[in-house]
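Worksheet: the structure to be examined is printed underneath.
Shown here: the complex without one of its protein chains, the others still in place.
The block that comes next holds subunit A.
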Amino acid sequence: MSVVAEPAEELTPQREPDPPRSKRRFNTTAFLLLLPGVLWLIVFFVVPIVQLFTVSLQSKYPGFPGYYYRDVNVGNYVTALAEFWPHFVRSLLYGGLATFFAFALAYPLAYAMAFKAGRWRNVMLICVIAPFFTSFILRTIAWRQILADDGFVASALRTLHLLPGDRITETWIAVVAGLTYNFLPFMVLPIYASLERADPKVIEAGGDLYGNGFTTFRTVTLPMSLPGVLAGTLLTFIPASGDFVNASLLGSDRSTKMVGNVIESQFFKVPGGFPVAASLSFTLMAVILVLVTLYVRRFGSEELV
């Protein structure tokens, strides 16, 4: 017995140094793997954000448009909010509407792709992704043609007397339609992924346990796809509310300007507009961050049932 026991006892202390060494090696590997990403983030995210923040607090040299000095001028933020709050509201409203419409269109589409498409599933997936092969700007300009005053859509609606303002372009409808169209794939794909991952047996179990079609959808299928819905709404809402391309190509200069357009004109058209543009950007970021945090807190961990 003792002969057998001895080598076993000796082995144990010999093995001890192993785990820390391997752990250290793991840390080195992890560090090396993270390095490119971290450097990228520092150079292209952290530094510009700090830069933007300092610019947002700079003051103008009086009488020298285009020249600034370092300062802690909170007045830029006051100006940004006091003068441009309608644009903030409009941005969040358009972003929210686009998110809502994208969800309403994307969920049935993703559901059909996941459960009903059969061998057409891949064709449908390609159709969802295919527009990405064309430029974003080009596709938005194409929408100008589709919604143009003498185009098919506008004249058909006019004939039916469903167009109160007599035109679609240069109205909020065109902007929201453009936003919905442009961000639809970002809504479809995460919802499709989460539905496709759901075990069909679990949905069958809902029917087996006395849930009719609608009840089973409401209490089983929809909650199971909520992570996808959450991801899709964030991927749609965040870029849509910060967007300026749709508003500038499809909207009007007066009534449909979003924060993105204001920032753009402050930067490029208004002499001495840099600090206000920077503070507008910062405010937009903060507002979206707060809204998203509240939203994720509400729906992220708990189910909707």
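The definition used in the following text is that a contact is a pair of C-beta atoms (placed from the backbone, for glycine too) under 8 Å apart; a residue touches a chain by one contact, two chains touch by 3 or more; residues count from 1.
One rule holds for everything that comes next: contacts and distances are computed from a predicted model.
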Candidate names "Aldehyde dehydrogenase family protein", "Spermidine/putrescine transport system ATP-binding protein", "Phosphoribosylformylglycinamidine synthase subunit PurL" or "TusE/DsrC/DsvC family sulfur relay protein"; UniProt protein name, chain not shown: "Spermidine/putrescine transport system ATP-binding protein"
Sole contact to the chain not displayed, among A:L93, A:I146, A:L226 or A:L249: A:L226
Omitted-chain contact residue, chosen from A:T28, A:T159 or A:N212: A:N212
Absent chain, residues of subunit A that touch it: 199, 201-202, 204-212, 215-216, 219-220, 223-224, 226, 303, 305
